[in-house]
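Every protein chain but one is kept in place in this view of the complex.
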Amino acid sequence: MEEKVKNITTDEQQEYVINMGPQHPSTHGVLRLVVSLKGEIVKSVQPHIGYIHRGIEKMCESITYPQIIHLTDRMDYLSAHINNEAVCLTVEKALEVEIPDRIKVIRTIMSELTRIQSHQLWWASFGMDLGGLTCFFYGLRDREKILDIFEETCGSRMIVSYNCPGGLMYDIHPNFQKRVKEFIKYFRKILPEYDQLLSGNVIFHERSKGIGKLTLEDAVSYGITGPSGRASGFSCDVRKHEPYSAYDKIKFKEILFTEGDTYHRYIARIDEMWESMNIIEQLIDNIPEGPYAVKMKPVIKLPEGEYYQRVETARGELGVFIISDGNKSPYRVKFRSPNFVNLSVLNHIAKGFKIADLVAIGGSLDLVIPDIDR
Amino acid sequence: MLFDIVDVNSSPSLSDPWWKVFYDFSSLTHKIDSSLHNAMSQFWTTIAEMLIIGVLILLFYALIGLFLVYAERKVCAFMQNRLGPNRVGPFGIFQTIADLFKLLFKELIPIKNADSFLFNLAPFIVIIASFMAIAAIPFAKGLHAIDLNIGVLYVIAVSAMGVIGVLLAGWSSNNKYSLIGAMRSGAQIVSYELSVGLSIITIVILAGSMQLSEIVEAQRTGWFIFKGHIPAFIAFIVFLVSSTAETNRGPFDLAEAESELTAGYHTEYSGIKFAFFFLAEYINMFIVASIAATVFLGGWMPFNVGHWDGFNHVMDFVPPFVWYIGKTFFVIFIMMWFKWTFPRLRIDQLLTLEWKYLLPINLVNVLIMAFLVLMGWHF
Amino acid sequence: MSNEWLILFFLVGAIFVGLILIFSGIVAPKSINPQKFEPYECGIPTEGVTWLQFNVGYYLFAILFLVFDVETVLVFPWAVVMKEVGMAAFVEIVIFFFILGLGLLYAWKKHALIWE
Amino acid sequence: MRSIIDYLKEIILGVWSLLKGMKVTGSYFFRPGTIITQKYPNNRKDLVMFDRFKGEVVMPHNEKNEHKCTGCGICEINCPNGSIEIISKSILTEDGKKKRAIDKHIYRLSMCTFCALCVKTCPSNALAFSQEFEHAVFNRALLIKTLNKPGSQLMKGVE
Partner (left out) sequence: MDKIQLGEFIKSINPDLEIKEGKQYIEVSIPPSKLYILAKELREKEETQFDFLFCLSGVDYGQDLGVVYHLRSTKFDHVVVLKTRTTDRDHPQLDSVADIWKTADFHEREVFDLLGIKFTNHPDLRRLFLDSSWGFPLRKDYVDDINIVTK
């Protein structure tokens, strides 16, 4: 009897283990978090992943380089175009192909549009995580405009598959420039509304300020990149540090904060949308003339060696590491996906906060599950 | 008997214009009562009246529930820049009826290891609580089922009873999300009960009565929200916030916080049992909105302004029931507006809001109001 | 109508729920699948017991609630007669609220109003 | 005193920020004209997709029931999912030579990821994307399509 009473009062007995996911409204995908609670307080979060592991890295070993590109779409489906670009850049780097400026500029514009639409969806779902359902519809409404631009030029809305080694699949649509300009004009008017609805809100401030703090040291050690890392002061923007495509020709600023809490991860993304619009505005009127693709050999074979290319997706640094043995398919491909690394910090920063904060923190890290599982 | 509320003060007098007499339901109910008496004995009259009232209440209850669900879906859709239900019937007005039938024909799943007695008892409690609360609400002059002399207190007490149903539902489900949801709703009710009570006290001071019909009658010369100016307005805002919290709605829906607890206390309820919780939520919203309308916005009293006689006549021409419903739906609209704009609070912030903001404000507000009444500074 | 008639509303509510439940029980389909009766936890079997001792930090709130709710009940009759009694009632309630306010302030300063 | 002023300021600013949010939703509520929702099955007739829209792979035939596919199999090689299968036959040309020609161009819509590699790499531009976007069928077997129409011929002049 006495032992029984003792058992109940020990801390282990008080722990309340709850599965959040794989079928849960707040994990955007099939992520399973095993959460130990004490009361409402999170004691530890164990992510269990792999529910949609498709073995993309293994699949890449048996297909050709142009075919890899359409697989990368499916990793981080919100940054599909940027993922494509990463593989193309790696292949082009390995083959030492000179890419004309037109392609570079179009790729950059498309990347930034991709970034904006990804952040719009993130904003929408983050608002929903905090319980503001209206955000979801506003975010998706505006995202639709970018997707229309994509559809007109690339033929599909989200999984664009617009890149190919040596350039682009097709030239941009004649309406492209006009539509993008229209969108920028529209979105510059709409974005302050996002602030009024969510970011200026006192409830939102209470929910996000000081929640899930990540110090700079931890951010570097955990390798948290993207807006989440930059909110902690980690200068990790690949566009600045290792410029690719047309990023070396344009002026933009890297959004950096030092606080590293949920609120600043949020603000970093909102500011990035403004910055992306600036980038697009610099480029959209001066797309140089030229071919939209460089003639490549019908069968692309990379020379033997190791190639690494980093790009900045909407969520952080994507690395493509290709080991080639000279065949038409790679020997080993490794995708250093930003979400996989960002997920690893969840336990560290969510500990000690409440279960509602866990949802907010998870939302502010902006996880895309297929990119974690690959 | 049942229809024999005769209030000397409020009975129609000859000085009133004809439409006021016409809109007075007490004469109608008297007529029904007397004709029934003539037709049959005392006992059967009672039975017949019971049946009439029961059926009327049920109809009203179901109609209000269905309409509110539809209204919420339309309001939220328009706020979210979309169309909302638009397929079933014109503008989708039959959508909720279709949903009701769908829910009626769904399987009721008994959960393994759940406390089945409490599990089945919970929907009864939430529905009965809302039924009993609706009994004391004055819809129009004379259209008033029970006119308790402690009406305000009674409505607050009974509408708070529904939370017991929520607690039972969460506890008995044998589900961890439900349990957390139930605990949260317990903490919530423990706090927000106070604010509702205190903000009503502010008005009771002004009215000098707790009887709802008398409170309405006292607003013949002006609604309390105008009569008591600033303190009454503050009390109205506090009442809105805390009653939203009490009905588990809007930014305070922590008990069913869908992004954290999937569906909170009613995670395990399926089919029509779920529909009862859903219905009770809307009816509770209706109840608190009608209390707000009755206590602060003058119930079924028309909107009159000082000496604008023409304007006042036009306003008087609108039936009192329409005034009452209009005011209630105005309050409901504001509550929906809250829900579809704000992100959800966290549990500790919810309590902070109550104990550090609403309660002190309320205490001071009651004193200011008492002082105003003492000095006769109200209108 | 007298107050005892409240029972009518109680009965109408109970009958309403009961009849609909019975009706639904008759018309609703039934299918047996052992997994369907498991409590929902995102598709994963529940770990451990659900009815555990559960630490919610509202014990103090419950006590505070008791104090203040009793106070509300006391204030209601005062509010009704406030107009008639006049100044004396006002002075009394100021003292009453002052003491209560001190209590709240004490709880505030002692960090009792923080949910753990 | 200072703390009381701060306290009141906090309340007023907080309520103000909430009102600003309510302004946004409220303004949309009273402007139903901004709604852009499409009533999908009702507007089917005037729903026009963009001309580059990747609906499904088709093989355009001209009015004489001729297509351009030579059966070279490049699309089959390039398809990353193996959704294209080419069954070829050998036919006798007019001058009596044996020649490889297409018998069946089998396209499995259920496996297609719309990467457009087949359309792009086809040397004779025999494939194209249609605007069809309603792919749902009741039988999975209907998703396996034969792209060349029965009795169709290779267009003259296409090698």
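Lettered A, B, C and D in written order, each chain numbered from 1.
Note that in this section a contact is a pair of C-beta atoms (placed from the backbone, for glycine too) under 8 Å apart; a residue touches a chain by one contact, two chains touch by 3 or more.
Everything numeric here is computed off the predicted structure, so don't read it as measured data.
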**Q.** Touch partners, limited to displayed chains, of the chain removed from view
**A.** A
**Q.** Which residue of A:15, A:57 or A:171 touches the chain not shown here
**A.** A:57
Q) Of the listed residues A:171, A:195, A:218 or A:259, which contacts the missing chain in the full complex? A) A:218
Q. Any idea which of A:204, A:307 or A:353 touches the chain not displayed?
A. A:307
Q: Would you mind spotting which of A:16, A:263 or A:340 touches the chain that isn't drawn?
A: A:340
Q. Where does chain A touch the missing chain, residue by residue?
A. 49-50, 53, 55, 57-58, 62, 218, 220-223, 225, 234-236, 241, 305-308, 310, 317, 319, 321, 323, 332, 334, 336, 340-341, 343-344, 348, 373
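Note that only the chains that are shown with their structure count from here on.
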**Q.** Distance from the mean Cα position of chain C to that of chain B, given in whole angstrom
**A.** 16
Q | Euclidean distance of C-alpha centroids - chain C vs chain D, Å | A | 55
Q) What are the residue numbers in chain D that touch two or more other chains? A) 18, 21, 24-25, 36
Q.
Give the residues of chain B touching no fewer than two other chains, as numbers and ranges.
A. 79-82, 176-177, 262, 340-342, 347-348
Q: Spell out all pairs of chains that touch, sorted by label.
A: A-B, A-C, A-D, B-C, B-D
Q. What residues of chain C sit close enough to touch chain A in their complex?
A. 41-44, 47-48, 52-57, 115-116
Q. Which of the residues in chain B come into contact with chain C in the complex?
A. 1-5, 50, 53-54, 57-58, 61, 104-114, 120, 123-124, 127-132, 134-135, 145-148, 153, 173-177, 179, 183-184, 186-187, 190-191, 193-194, 197-198, 201, 204-205, 208-210, 262, 267-268, 271-273, 276, 347-348, 351-352, 355-356, 359-360, 363, 366-367, 370-371, 373-374
**Q.** Of all residues in chain D, those that touch chain B in their complex
**A.** 11, 18, 21-22, 24-26, 28-29, 32, 34-37, 39
